[in-house]
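A single protein chain has been omitted from the complex, and every remaining protein chain is retained in its original position.
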Amino acid sequence: MVASVADFVWRNGGNIIHAEQHTDLSQAGADQPGLFFQRVEFELTGFAVQRQDLAEAFQPIADQFNMDVLIRCSAELPRLAVLASKAPHCLIDLLSRWHMGELAAELVLVASNHPDHRELCEFFGVPFYELPVGDSPAEQDQQMQDLLKSKSIEQVVLARYMRVLSPEFVEQWPNRIINIHHSFLPAFVGANPYRQALERGVKVIGATAHFVTADLDKGPIIAQDVAPVSHRDGVTELTRKGRDLEVVVLARALEAHLDHRVLPYGNRTVVFH
Amino acid sequence: MVASVADFVWRNGGNIIHAEQHTDLSQAGADQPGLFFQRVEFELTGFAVQRQDLAEAFQPIADQFNMDVLIRCSAELPRLAVLASKAPHCLIDLLSRWHMGELAAELVLVASNHPDHRELCEFFGVPFYELPVGDSPAEQDQQMQDLLKSKSIEQVVLARYMRVLSPEFVEQWPNRIINIHHSFLPAFVGANPYRQALERGVKVIGATAHFVTADLDKGPIIAQDVAPVSHRDGVTELTRKGRDLEVVVLARALEAHLDHRVLPYGNRTVVFH
Amino acid sequence: MVASVADFVWRNGGNIIHAEQHTDLSQAGADQPGLFFQRVEFELTGFAVQRQDLAEAFQPIADQFNMDVLIRCSAELPRLAVLASKAPHCLIDLLSRWHMGELAAELVLVASNHPDHRELCEFFGVPFYELPVGDSPAEQDQQMQDLLKSKSIEQVVLARYMRVLSPEFVEQWPNRIINIHHSFLPAFVGANPYRQALERGVKVIGATAHFVTADLDKGPIIAQDVAPVSHRDGVTELTRKGRDLEVVVLARALEAHLDHRVLPYGNRTVVFH
Partner (left out) sequence: MVASVADFVWRNGGNIIHAEQHTDLSQAGADQPGLFFQRVEFELTGFAVQRQDLAEAFQPIADQFNMDVLIRCSAELPRLAVLASKAPHCLIDLLSRWHMGELAAELVLVASNHPDHRELCEFFGVPFYELPVGDSPAEQDQQMQDLLKSKSIEQVVLARYMRVLSPEFVEQWPNRIINIHHSFLPAFVGANPYRQALERGVKVIGATAHFVTADLDKGPIIAQDVAPVSHRDGVTELTRKGRDLEVVVLARALEAHLDHRVLPYGNRTVVFH
């Protein structure tokens, strides 16, 4: 398989910049080979096949090996939406990274269940939509979905968005919604993880960026990190220290995802470097 | 309280080397002040009160403030027992630290449910006791307890000892048995945490040193640390990477405990530096 | 000394919240005792001595032990200036933390040798001053000093300010200017530390927050942290990864300093928790 793909690139005059492979043998058995993952990055300049014909030209190889194939071009920026609530730290960080040119995406809009961040978003030149929950959470959920669809959003980031998305919503965006949870999952699922952490008396706190699935806090993990804490830290200090973790972990996961280095399968991810 | 203790030391010609305080206000309320913790380390040379009279001399201050008091002398090494099973890494590390004079304890014995480590212990000059489980786990549990009592053991370390101690055993040694669990608790309680970690697809693994209570893996945490892992790591690699964590986290917790810097209360610990 | 200070607080009806001590014995000798550091935080509510009389009331104890004393009140916010150049990441982060109420300071102004960040600062409600270098670096240095003095600035943060301050400038602000250097000092002093890191082939990069002295990159270190890198990282990737470090290390140092937990002495610092 490696030989066939490399040959395809070489035969058409391409130059491989990066290539990584991984085989997951954990499910393998007598008549069940492992799962094989490959990411090949090559230059299109002078390539014999045009961008729009790439998928078709590669199809015979995909068929031969029964591959799932995803072809992405780094010049085609995915349309990204950020959903936030009241906490500003992850949102400011994403806006700031986008402003500095660090995010390989088109940041199309920010949407929130609160009005707080309108000025901030507008300062950074990103349209802001307020969708208050009011009496009908289900209706707000539907409005959010309609908004994202009407704007042709491809990737969604929940930057401390404090609403649980409905299963119907989530199913529309398989492995395309990234959330930041403020604990080292699977510890402290659900609400108030910093309070849970305090009550358990842990000596590290963590943050986890994961794809959102219908199962709350159970989706495939993309990135995690932790920070040391001590008996001196109450909920306020844990929350403050956690903010710096959340910001960095979410950014690292999003960067990898936008760089097409994250390959989710089942409940896991391959994250190539 | 701080003033009274400092005055007691000063009045008797002592010199404070280290002093740390902590107030836990998380349970505090209108008529319930917070819990106050203090560790004062002072030199006994030239002190007006003899070692054996210290407790009595301090009692009036303890009574005045309704303090729990523990007086320890760094020259009095606690009698320590290490319990191990087949995995040698934590045991070798503890023997090696003891050999280098890093452990402020008298390492009285190593006991195991397997015969494997006899030569190793004898090489380091530590008596080794094999207590096989055989047909009766309860009997082995009782034999172990008898052994520790007969040798006047004061502190116990479970260095990857793979037996669950009975509640009756544990109750005899409140906050005096330290265990190393190979996950960042409360994640992955119970058996095979590295397999659980693989199946959840986490990006960090951890180790947790904690006091043993009747509730499995739920005792007060003393130290935790984590290491990054990736999709490349199967159970074998996780286990190998985890070993280095276990060794260091257990040693760090034991060192703090033997230095009388760990103050357990309820399900938490204060760990002074 | 501990007893006298604790007694002073107790006698006047105060309540000690936190107290930490440290003795540096590294310079101690036969007739030279170690240096003793102490930080005592107590509540002023109901205290028998008024805020403005505190220094005088404490003076007898200070005299008795030949102490250097600094009395700070957490309600009195120091007047802070941030100096920046073109790189926006540290500046945005500080503005954002100030906006969220995380910085215990009054952010009086931002000054820069470039015009780039005017809108950003004004969005966050902080006056922005552009002081271009032009033909005369010495003159700009003087203008900067005049600006800070005219605004009664007490603390200065160099948030990736790419000008070297003159010794005359620095002497005016002993241990009151904090800089972030983008390496784990003392490695990679001077210009282009990420390029130096690449050329040396290191496997970790770092950031160092330190007080500025007349000796470039040699002042007392307040905080440091590192991140792993690999052969895949060129200068661009090192710079990007380093930015996240710089932001967090600078914020951590500034937070400790504004909380009066940093006690510089000689070329070192005591940083209480």
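Residue numbering begins at 1 within each chain, and the chains themselves are lettered A, B and C in the order written.
The rule we apply is simple: a contact is a pair of C-beta atoms (placed from the backbone, for glycine too) under 8 Å apart; a residue touches a chain by one contact, two chains touch by 3 or more.
All values derive from a computational prediction rather than experimental measurement.
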Contacts of the hidden chain among displayed chains: A, B, C
Absent-chain contact - pick from C:26, C:45, C:66 or C:150: C:26
Residues belonging to subunit A that touch the chain removed from view: 2-3, 6-7, 9-10, 16-21, 23, 228, 273
For subunit C, the residues touching the chain missing from this view: 22, 24-26, 184-188, 198-204, 206, 220-226, 230-232, 234, 267-271
Touch residues of subunit B, complete complex, unshown partner: 88-89, 92-93, 96, 99-100, 102, 119-120, 123, 230, 232, 240, 244, 248, 251, 273
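Assume only the chains that are shown with their structure count from here on.
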For subunit A paired with subunit C, centre-to-centre distance based on mean C-alpha positions, whole Å: 36
Between subunit A and subunit B, centroid-to-centroid distance (C-alpha), Å: 40
Set of subunit A residues in contact with two or more other chains: 230, 232
